[in-house]
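As you look at this complex, bear in mind that one protein chain is not there, while each of the others sits in place.
Our next item is subunit A:
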Amino acid sequence: MTSTTGVIAMTAKELTQIILTKEKIFILDVRNESDFNDWRIEGENTETINIPYFQLLDGVESIMEKVPVGRTLLVVCAKEGSSKYVAEQMLDAGISQVYYLQGGMKSWNEYLQPVKIGDLKQGGAIYQFVRLGKGCLSYMIMSEGEAAVIDALRMTEIFVQFAEESGVQIKHVLDTHLHADHISGGRKLAEETRATYWLPPKDADEVVFPYAKLEEGNNITIGSTAIYMEPIYSPGHTKGSTSFIVDKQYLLTGDILFIESIGRPDLAGKADDWVGDLRTSLYHRYKQLAQDLIVLPAHFGKITELGEGGKVMAQLSELYRNNAGLNIDSEEIFRIAVSENLPSQPHAYQEIRRMNMGKITTSKEEQRDMEMGPNRCAVHDN
């Protein structure tokens, strides 16, 4: 029997705090090399090495010198078992405190951290839910006891609980587009809370469930003081992609515009058709909007896109200055940039799209497997 004294479970929530506060941590990732290369835990002050657990079956002595002294040591694997196994050996080899990631990369992939973005003019607030392990962002807008959730992820209990704790009732659930990189929690959340589920009709040709049509001009009101959400038709990532202006302060861009990159037009199979739409949305539609709007995207690709406290946000004018994807003068070069040399497509994206159309149902375990890996919705991610 190996003693487990001193081997300590670290939750995904605790790890999120460490990364958001930029604390130093040393991660020993014991998954196989291809899984590690595909997707790993990243932070500004994380140092990571990858040594598969099956190379450590004869002992961990060979790697002891690679572990820095006096730094929090966290062992990570896919689910948890192998990281515990390695952590115990490291403890036996003389390291006094070793953490393992509880639930492994599966838990990491699923954890959401709510971060307050700001207050609304008439009272109320807007929150961003940061899924560090997948690079997804969801939003909750609340005012006068009512709330709307945008681009909800499949871990719907987190939104339900957060609404309860905040004393608000979810009235509207909206998806900016039909997602291809992650399973939408929108329909499930709407059913659970009896809210209205909104989808852009141009993305919903094939969906097999009822939904409310998200169309420009159909403003949605939250709370009695009327926090308006104005849908703006902004195709390019998908045919129906729709942005929102909330409270005349925030621009929720979905997967059209990110902080350091722009959306890719190929995930629904129509890159050539949609390049022009993407160009028009980014170079014309958004240019006509108030430039002091705060852009809130549905993803981040790099850890450097996280600001203070984990907030992912920037002023539209700043993005027009600094985002490379908004600064390509030639339409031809733009076309090449967004249709060639794209990163590989997200894991299981075709199944995920079918799932989001309601065409297939899967178990929770299958959903987890479908969502493993990074999101890869942006052009410049790799």
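In the analysis below, a residue touches a chain if its C-beta (ideal position, glycine included) is under 8 Å from a C-beta of that chain, and two chains touch if they have at least 3 such contacts; residues count from 1.
By our rule, contacts and distances are computed from a predicted model.
**Q** Out of "Phosphate ABC transporter ATP-binding protein", "CD1871A family CXXC motif-containing protein", "Na+/H+ antiporter subunit E" or "TusA-related sulfurtransferase", which one is the UniProt protein name for the chain not included here?
**A** Going by UniProt, the chain not displayed is called "TusA-related sulfurtransferase".
**Q** Based on the whole complex, identify which of A:10, A:60, A:78 or A:147 touches the chain you can't see.
**A** From the options A:10, A:60, A:78 or A:147, the contact with the absent chain belongs to A:78.
**Q** Provide the residue numbers of subunit A that touch the chain removed from this figure.
**A** 31-35, 52-55, 57, 77-79, 81-82, 85, 369
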